[in-house]
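Working notes, beginning with the structure itself.
Shown here: the complex without one of its protein chains, the others still in place.
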Amino acid sequence: MSPVPKSGGSAATPPTPNAPGTLDEFMAQAWAMEMEAVQRYSDFADAMETHNNLEVAAMFRTMAQYEGKHAVQILEEMGWTEPPRLPEANFAWPGFEAPETASFDDVHYLMQPWHALQLALAAEERAERFFGEIVRVATVESVRSAARELQAEEREHVALVKAWIEKVVKPDPDWANDPDPARYTD
Amino acid sequence: MNARTTAPGAPTTPGSTPGAVAGISIALAGSGGSGVMTAGTLLLEAAAKAGLYGLMVRTSGPQIRGGEAAALVRLARVPVATLDDRFDVLLAIDWQNVNRFADEIPLDAASMLIGDPDEGETPDVFKATGASFVARPLKKMAKAIPGSWTNMVALGMAGALAGLPAAALEAALRASWKRTDEALKANLAALRAGMDAAAGIDGVPTLPPGRAPDGRRWLISGNEAAGYGAIRGGVRFVAAYPITPATELLEWMAPALAKVGGALLQAEDELASVNMIICASYGGVPSLTATAGPGLALMTEGIGLACSAEVPIVVVDVMRGGPSTGIPAKSEQSDLSFAVSGLHGDAPRLVLAPTSIADCLATTQWAVQLAEALQAPAIVLSDQFMGQSRAIIDRPAEVDFVGRRLTATANAADYKRYRNTESGVSPMAIPGTPGVVYTADGLEHTEAGIPSSQPKDHRTQLDKRERKLLHYDYGRFWADVEGGGAAAVITFGSSTAAVREALARVARMGIEVRLIALRLLAPVQPEKLAAALESVERVLVVEQNHGAQLYRYLRAMYDLPGRPATFHRPGPLPLRPGELTTAVVDWLGASVREREPA
Partner (left out) sequence: MNDIAPPAALTAANYKSAYKPIWCPGCGDFSVLSSVTKALAKVQVPPHEVVVVSGIGCSSRIPAYTSCYGFHGVHGRALAAGTGLKVARPELTVIVAGGDGDGYSIGGNHFLHACRRNVDLTYIVMDNHVYGMTKGQASPTTEPDWDNKLSPGGTGIRSFHPLVIALASGANFVARAFAGDPNGTAEIIAAGIRRPGFSFIEILSPCITFRPEQREWKQYAHPAPVGPTDDPARAARRIMTDDGFNIGILYAGDRKPYPTQAAEHPASPAELETEFEL
């Protein structure tokens, strides 16, 4: 087992994101990004609960709630009373998934709060970088300024997570050590 | 047309057993391409047209085509479902390797051998029986009529010897003819030549003319009857992997199902076919497959899945000589133990066995109805003898066995697929029905169908699956119980007919013996059997297998009176009324003088 969860994303050079053409498109994409993160953190929370890692499960639930709040904020800012309709085709993210989505394999049943926060930190940093790129390549002013705002928010999130990390206990080197072998259940 | 020297209606020949069914048994034999199977079939069809009943059993060497073959035909004025103890006539177009059928064609001094003097010596094994010999140059006779076949000459001769009217023989030939008119003419001539050749031959029992058919009669094989019974019961999906002797059942069903709006799918193996029918049934469509012992062995895991997930399926096992590859083209009743207990875990299932070719229809239909009602797998133990033999039967009465599955209504409140109901049967949600979605599982599960290893759930579900089968009212069809007396013979499957004839002979000797032919083998029916055995002091269990499987099963599962006795013999030869008569008489310790039939 690798001691520290790696950050996700494809090793291939991330393609330059296609800058969204309208503010609506961009905010819909930002909203989708938050919702994907909600889903991923919820799935993580479920998996942690099933494996009796309740402390980390609770953290992931909290993270899912935060991301959910961000998604609602986007709706409110845009004055949307219902979720935006997403395009049929998938978004072109820098990696396989949206930047704020932690990679599906970045969890471990024995992981500790510190690991969960590292995962969240990486996600927020990727999100910040992504919005930074949009700022750079956007051709529409409203999109650029919205991207700048969102980038600033992500920077705040990064700071929050970093502060949180300082407060939690750092794991021992043998945190992943489980003396029991795997079980055969089917 | 046929000159008879014995008066019509005369009693059977001295060689037959008193009390035996009046009839005639003719074997037609020959090698490569001689067409004895066709001749035998036409003989049966002609007899049907003459208002008679009959049975035809086929036997052959291992070659795919053209090897030695024999058609074993028994004709009578009443329905017959078993071969007699002996044959009156063995008519051989030629003798090549026909001696391999010697055990299947018992002859004696009262029998007649008819052979072609140009086609070799009669084998010693037949000569040694003391049967009389008549020579007829069948091949030359056919050659004298250009475009005709030797087997038609043989057919004419055999038919005339049996006393069949010429009109019936000709009608049978015309009805089946698929070639040119010219060839038909030639073969009709050959038929007549054969009939003429029978003139002057004495000593063959005559068959009094049959009644004009007053009800509808069918000519059908057990495999066809089972297939039709399944469709009557509601089957509309079949997955098929061919295996001797079940293949004809599947092949019959292919167009039949299509006609009634169903479908047959050829599978890549029996592992596939059983799983195909399980999931088709899970989808709501009554489903069936047919196989033989080796295929049933492959299907066992699937049958267990059907049991655990409570999905109805019917598997027809057309039993053949076992174990392993065994004797594929011969009959035996040796899959019983496997059928009643051959699943891992505690896995109750239904096991039924038709008692005759005609009964293959009703019993298979019943199996479908039971499987659907009880959401359980049903194994139908047919066998090669019934499956591949053809008989003239009265049109079977319609029985009200139609599969009716208890299904869940849409959006039912608090739906639990495996709810622990009193009857043990819980409503089944059919895919497409909203609000009652569930996952069927072979894993042990809660009432809601969630996999569980909890003791309470395992116990509950085991009890449920057992209870639903035990608490069901199977009615009167579970067995045929005939006659009275303090002694009873218990049997199942194709042995029933031979036992029945034997007991009729025994009755003629003044001894009454009860017959219990079991149709429902699992789950056991202790109350019903106890009632059937009322005032019975001793039982004899009769079956066609080496391990006395029914005997052991009954002793394990039932209370039987006195010291139960067993008569068991493995295949490939069918049980015969004569040997069973002797066995019953010996068992009873009676010595009875043979009496002339009344």
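In order of appearance the chains are A and B, and numbering begins at 1 in each one.
Assume a contact is a pair of C-beta atoms (placed from the backbone, for glycine too) under 8 Å apart; a residue touches a chain by one contact, two chains touch by 3 or more.
As the structure is a prediction and not an experimental result, all values here were calculated from the model.
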Residue in contact with the excluded chain [from B:Thr244, B:Asn420, B:Thr433 or B:Thr582]: B:Thr433
Sole residue of B:Tyr228, B:Phe338 or B:Phe385 that reaches the chain not shown, by the stated touch rule: B:Tyr228
Contacting the left-out chain in the complete assembly, out of B:Val285, B:Val399 or B:Ala530: B:Val285
Contact set of subunit B toward the excluded chain (per top definition): 45, 48-49, 213, 216-220, 224, 228, 231-232, 236-237, 239, 256, 258-263, 265, 267-269, 271-273, 275-285, 287, 301-302, 304-305, 309, 392, 395, 411, 429, 431-443, 450-451
Footprint left on subunit A by the chain that the document does not show: 1-2, 6, 8-12, 39, 43-44, 46-51, 53, 88, 90-91, 96-97, 103-109, 111, 181-186
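Heads up, the rule we're going with is that only the chains that are shown with their structure count from here on.
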Averaged-CA centre spacing for the pair subunit B and subunit A, given as whole angstrom: 69
